[in-house]
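In this view, the complex is presented without one of its protein chains, the others remaining in place.
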Amino acid sequence: MANLTIRNLKKVFEGIEIIKGIDLDIKDHEFVVFVGPSGCGKSTLLRLIAGLEEVTSGHIHLDDKEITDMAPAKRDLAMVFQTYALYPHMSVKKNMSFALDLAGVAKSEVESKVSEAARILELDHLLERKPKALSGGQRQRVAIGRAIVRQPKIFLFDEPLSNLDAALRVQMRLELARLHQELNATMIYVTHDQVEAMTLADKVVVLNGGNIEQVGSPLELYRHPVNQFVAGFIGTPKMAFLNAQVKASDAASVTVALDSGPVYTLPLDGRTVKVGDVVTFGVRPEHIQVADAGVSEFSVKLDVTEHLGADTYCYVKAPNGETLTVRASGDYMGRYGQEVSLVPELAHCHLFDAEGRAIPKPGAPAQAA
Amino acid sequence: MLSLKQTRHLRTVLIGSLAWLVALAIFFPIFWMLLTSFKTEIDAFTSPPQLFFAPTLENYIHIDERSDYFHYAWNSVVVSFGSTFIGMLLAVPAAYSMAFFETKRTKNTLLWMLSTKMLPPVGVLVPIYLLFKDFGLLDTKLGLVIIYTLINLPIMVWMVYTYFKEIPKDILEAARLDGATPGQEIYRVLLPIAKGGLASTILLSLILSWNEAFWSLNLTASGAAPLTALVASYSSPEGLFWAKLSAVSTLACAPILIFGWLSQKQLVRGLSFGAVK
């Protein structure tokens, strides 16, 4: 069992509130990812859970045990650091067995646990090496191995892939996902990379400025972001945001006029806005099509196009100067400066009110931010 | 016209020769001292000086003849190792605390320690001399150990501090998560990682204490005088002891010279108070 409960957690450092009262539940076997821009408090939150930082107020429970003020080593947690933090003077084997040695675990048991971890991570042939003699990916695996041997209730990962090159990062990401299945463990993972968050997580926690913006599965976050911050943070390329004004609204639809020209009616619950409100219209690049000039009322000018093979990203400029990104098929050939028109899929478009809150879909309960 | 490759080659040869010339000139006095130590006293005083001569080991064999060489050497060993040992005992915990539990005062404490190095020894010569006289520390090894510990302490704290600062905090946190107590954190993680830096700190302290010549000349007589003072006694004009002086000097300098060669890179940090790495 490993259920982590965080209640009203606050952290103040030198008069600045870094964590502003967080409530969060993490269930057994979950892979939870904390994601957010740098300085959002995600690493601090992880370090509070680990016991490496002192909690200012609030409570952390692991199962029915309060661990808020417990020494880090007693919490039954293991952490993999961004820099790996391997002990440079110890062999791979010593690195992995250090915690067990300190805890006074019997030699034979240590031996078997270390070789088991080495087997899982394919480190068998490297056990006698020093960290210096390992590649980045191998060091990463040793750091994970060091966590595994302790059989912790929860694994904590602090941006573990950010020091690896792009190819290795993808590979390690897959290995981590596999490991999560194999160990059936509870994992908390901090990253600023939303791709890692989307691919690894059962549950994503989006943090910003010391607050939780939204908690949900990757697809929930992608489909139903509760505010403009989450909408802009999840998904690549980013969602485009265009200024608009409400022209009409009722319980099942909202009609808005974009500053850049077109008027659209969206299937949203418009009871929270009224005519004349300034709103933001959000659309993802994959939910918009490019068409020849004149096909729709939304006419724009092509800026640069990037051919990625399967897809083409078109950067376009609206008459009022707003820019947005459109994903077209790989064989789309637009010229720089060409006039085109855009056709958004209105069912997948979003509206955000002046405070940045999403205007909900009809019938959907408004999610608490 | 020379080709680019040829000019480059010529330049390397020129620079190399010039560098060798300068180095040989600077090293010459040491070389000459070594050479003279194998001469007889007559050869040593011959004019013009001889580059080729019949070498003799006599000066080394009879090193004890004019003065009790081993007595002074032993004093040097005791005083420099003793002060280095106590210095490390004081410096390592201080540097550890300053590097890992930094407070608002840490910076100022470090700079203040540095500033004690600026106190010129002559400024406190009189009181130290009188205090030593009152406490019976004049001409004792203990007295010199105390003085050397204190004059080298700021450098040692600085040096160890900069080495500790380089150890990523993550590693210590990992150890804490692994269940290490503060004691285990220091002995099983911190010290093994920093041992290269600690070794060069020890070497620097040994070098500085071994070569110190203000306090040793002023506070000791025959009883606790180290090699610096023994060598100084050769300055008296009675008789000609240049070959013996050279032998004694060579023996006195050889170990420190080797220490210096071994640790030249790391010493820069201590000698520049961490400003140059």
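Order of writing sets the chain letters: A and B. Residues in each chain are counted from 1.
To be clear about the criterion, contacts are C-beta pairs under 8 Å (C-beta built on N, C-alpha and C of every residue); 3 or more make two chains touch, one makes a residue touch a chain.
Here is the rule we go by: contacts and distances are computed from a predicted model.
Looking only at the UniProt record of the hidden chain, which name from "ABC transmembrane type-1 domain-containing protein", "Ferrous iron transport protein B", "Sugar ABC transporter permease" or "Alpha-D-ribose 1-methylphosphonate 5-phosphate C-P lyase" is the right one?
Not shown, but named in UniProt as "Sugar ABC transporter permease".
Just one of B:90, B:142, B:167 or B:191 touches the chain that is missing; which is it?
B:90
Among B:61, B:124 or B:199, which one is in touch with the chain left out?
Per the contact definition at the top, the residue touching the missing chain is B:124.
Give me the chain B residues in contact with the hidden chain, please.
Within chain B, the residues that touch the unshown chain are 12-13, 15-16, 18-20, 22-24, 26-30, 32-33, 36, 44-49, 86, 89-91, 93-94, 96-98, 100-101, 103, 107, 109-131, 149-150, 153-154, 157, 161-162, 165, 181-184, 207, 210-211, 213-214, 217-218, 227-229, 231-232, 234-235, 242, 245-246, 249, 252-253, 256-257, 259-261, 264-265, 267-268, 271-277.
One rule holds in what follows: only the chains that are shown with their structure count from here on.
Compute the distance, rounded to whole Å, between the mean C-alpha positions of chain A and chain B.
55
What does chain B use to touch chain A in their complex?
Touching chain A: residues 168, 170-171, 173-180, 184, 188-189, 192-193, 195 of chain B.
For the complex, which residues does chain A have touching chain B?
Against chain B, chain A makes touches at 50-52, 71-74, 77-79, 81-89, 98-99, 102-103, 146, 150.
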